[in-house]
Structures are given as structure tokens and as C-alpha cells.
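Selected chains from the complex are presented in situ; the others are not included.
Labels for the chains are A and B, by order of writing; each one numbers its residues from 1.
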Amino acid sequence: MKESIIKNLKLVREKSPLVHSITNYVVMNNTANALLALGASPVMAHAKLEVADMVNIAGALVVNIGTLDEFWVDSMLLAVKKANERDTPWILDPVGAGATAYRNETLTRLLGFKPNVIRGNASEIMSLAKANVQTKGVDSTHSSDDALSYGMQLAKESGAIVCVSGATDFVTDGNRVVEIANGHELMGKVTGMGCTATALIAAFMAVEKDYFQATVSGMTLMGLSGEIAAKNSFGPGTLQLNFYDSLYQLEDKHVNQLAKVKHRED
Amino acid sequence: MKESIIKNLKLVREKSPLVHSITNYVVMNNTANALLALGASPVMAHAKLEVADMVNIAGALVVNIGTLDEFWVDSMLLAVKKANERDTPWILDPVGAGATAYRNETLTRLLGFKPNVIRGNASEIMSLAKANVQTKGVDSTHSSDDALSYGMQLAKESGAIVCVSGATDFVTDGNRVVEIANGHELMGKVTGMGCTATALIAAFMAVEKDYFQATVSGMTLMGLSGEIAAKNSFGPGTLQLNFYDSLYQLEDKHVNQLAKVKHRED
């Protein structure tokens, strides 16, 4: 898999795909910076009067419900409808799934438009898979190990590649499972790191039609960048900045020497 | 008071309370990161269709009117109504009080829902207390010393704990006054430091029913973190990042050795 990750990183840097994000207010700046550091070109647009036009020129679409409301949900629906029409790949980030009825209803509507990839933390994926869980806000209260079987079920039912992120990240299509053990615990102390992972995956979806590999590429490079950044960080503040630097400076050797990515052994 | 501050810091880190913020666009990322660095769990939600549900699961609520509009004010009102019903503590940050009639009218409506704590800069507190002041934008044009008597009056009239932040911060219930002389002038060159203080206080309100002590705890640890951060900072950019690191790394000894918090001597 490392060859595929290295190839995909090169592709994003060469093609600089336009990634259109309809995402939450809290992380817009972070995810735009992460996409730029990776080599992609971010755009954020949500107006009903232009959201479909922006999907028209984008290589991939991110829909993240973190700070959803009735106006933004309408825009999300217009965007994913257009993505379906044009076969533009899109990824769903179900922030806070399970926390409120409104989030759950919105997610049901969005799932009807067949996201190509879904990335969430364990609690969010379990909630989406209709596990009987009560989510507390937007941070996970379960481990990704707990959530893997739900993730596989969700992948089978939805047809999407599902990524359950956590200390170990899992990527599954319902049958195959890849696990990625990169990253650093300090990343959990920086807001929007999950949303950033979603955005990075989208950049790879724009250049790699195998969305399973695109997801593995995004999550591995995310984890690697965080891990390398943490070495020179004194806390979550410096980590956040060093993360962009690490992502910008990633080389093939980092993937070859440090990536802990493998097919899961049953 | 130092024992109480140390105890409250430990409590927040252990319980990781969910703090629900309805706040302004400019500072959402900052305040989420500050809450994470402190050990709390931030969530931002404003949709009319879920805002009350989110208050239901939160330990404390922040209402900050920095970038208010007609849609968000409706959400704020729904949230504080629910907070009142459930006795969820809430804190009001009256950003830009006095700058426009709309801000003043909105603040009057919000004050009707009895915030447990109000934190603002001198100009904002003076405006709320109906002092005859003209605020210039969102930065204070008065000193906190000037505003203390207005803060005491506001506390008596509103029933809230009032914090006037500035070079010296004051916390008052209308009778008692605690003053905190930590912090660094460079903090005034980073946007949203006041909003961050408000968010930190909210985290303490979720674990400490004595809101006077919760406010003193939040303001003291805010000032300490900024002061420690400033030692290794070359300007407002590095200060902002070092602030999160300092907040994350705070230890009991920092409170014991560096906190300049005391009851005001008349």
C-alpha cells in the first residue's frame, strides 16, 4: 500500500485538485490550510445560488455537518445532488451524529445521496450504523476498535467506504479492513483534526478513483504528519502549526520508514 | 483561593465537561482549542432545530454576541430559555455592548434570562450598566478600574457574577471583589482573548456550583497561561500558540507560585 500512498501524494501535488468544502465554521480555516499544505486547492461556498456551480468545477466535495442549520442543510442537499449528477466524488463527515435528533435526520437525508466515503469517530460511526449509542457532543466516547464491526455494517448498507478514526484508524468497504496506527494523542487536543482528515481524503478522492486507496492515503498521511509534528511540539498550540509544516514537507521516505498501515489480520 | 483554583482545574480535567458555545465566527476556532487545551469538551451548535437539545446534554452554555444577527439571536434566546428550565449555568459575553442599538436591545433581552455570569471589558460592562459611554467597536476604551463600580452595580441589578477584564481583572457579586493581576499586555493583540476567557469560565461553571469561584478560577488560569506563554513569544502570533501549550501544561505549582489573586482591600 505504501507505493499507492506515495503515488497519490505525488498526484495531488501535481494536479492540485479543487476541493469544495461545505463544512463547519469552527474548522474552515484549519481545513483550508491543510489542503493548501498538502498541495490541493480549497474552496468554500454554500450559497444556494452558486453551490451547484461550484460543484461543477470541483474535483471532490466535502460535506461536514458540524454547525449545520436549516439554510446550510439545503445547500448541502443541492451540492450532493449535483455531485451525484456529475459523478463528482463526495465524502460525508457526520460530526456529532447521535447528539441530537436534527443531526440524525439530516444524516439520513444525506445518506440517501450515497456518499463515496464516510469518515467519523467511533461514536459517530456507531450512531450512523444505528447502534444504540448516546453521543456526547462531538468528541468520541468509544474506541475505534469497538466501532469497527459497526463500520463494516455501515459500509455494506451504504455502499460507502467507511473510515473510523481514532488511536488506530480503520478503513473498510465492508469486507476488507486496513488499519493505520500512525498519529499522536496530542492531536485529540486540537479542534478539527477529524474534519481535517476528511478534507485530506477528499483531495485524494479527486485524483484516485479507488476511494478505498484514497481514504487509506489521506488517513496515513494525516497520521504521519501529526506524528512528525508532535516530536517538536510542547502542546496542542505548537502541534497545530507544526502539523501544517509536516504535511507540507512530507517525503516518500516518511511513508516508507514510518507508515504503520496494514491489512487487518483476523 | 488558590486551593479552590487548583481543585477546579483538577475537576475540569477529570470530568471533561461539555461546554456548548453559541459564539461569534471570529473566535470559534480559538475558543474550541482553548477548551480542549484546558481539558473540557467543546461543542458549537446554533440551529433552531437542535439548539435546545444540545443545551440538554451540556454542562454549561456560552452566549457571545460578537457577530450576532436575527437568526442567531433567535437561537441564543431558545438556548438560554432551555438553560433556565434545566438550571444549566450560562455565561454572557456582551461583545461590543454600546456600539450599536441592536447590540443593546439584544443584550436587554438576554439579560431577562438571568445569566449566571457576565464577562466583558470595561467599556462593555459600563455600557451594560447604563453608564453613559460610547463604545468604539469591540475593544475597550476604558480601564477596568474605571468600570469596577459599574460592574458592582450590574452584579447587584442582574444577580449575575460580573467579571470586568483588563490589565487587572475584577470579579464581583456586587459586594465582594476579587482582583487578578496576571496576564500580559500582548494578549490584547490577539483577537478573541476575552471570548476565550468567557469559554474557560464556562468550563468551570460546569464543575463548580459557586460561580464566583468558577469565574475566579477561569480568569486566573487564563491570565497565568498568557503570562507564561508571553515569556517565550516574539509577538502576538507566537503568543496565541504558546497560550494553548501553557494552558495544557498548567500545574499546581504555577498557581501556587505565580497567581496574583486576592480580595480587594478597600
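Everything that follows uses one rule, which is that a contact is a pair of C-beta atoms (placed from the backbone, for glycine too) under 8 Å apart; a residue touches a chain by one contact, two chains touch by 3 or more.
Quantities reported herein were computed from a predicted structural model and do not represent experimental measurements.
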item	value
Entire complex copy count, 2 subunits given	3
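By definition in this document, only the chains that are shown with their structure count from here on.
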item	value
Cα-superposition angle relating the copies subunit B and subunit A, to nearest 5°	120
Chain centre separation (subunit A, subunit B; CA means) in Å	32
Residues of subunit A touching subunit B in the complex	24-27, 29-30, 66-71, 96, 99-103, 136-139, 188-192, 233-238, 240-241
Of subunit B, residues touching subunit A in the complex	18, 20, 25, 28-29, 32-33, 36-37, 41-50, 53-54, 57-58, 71, 240-249
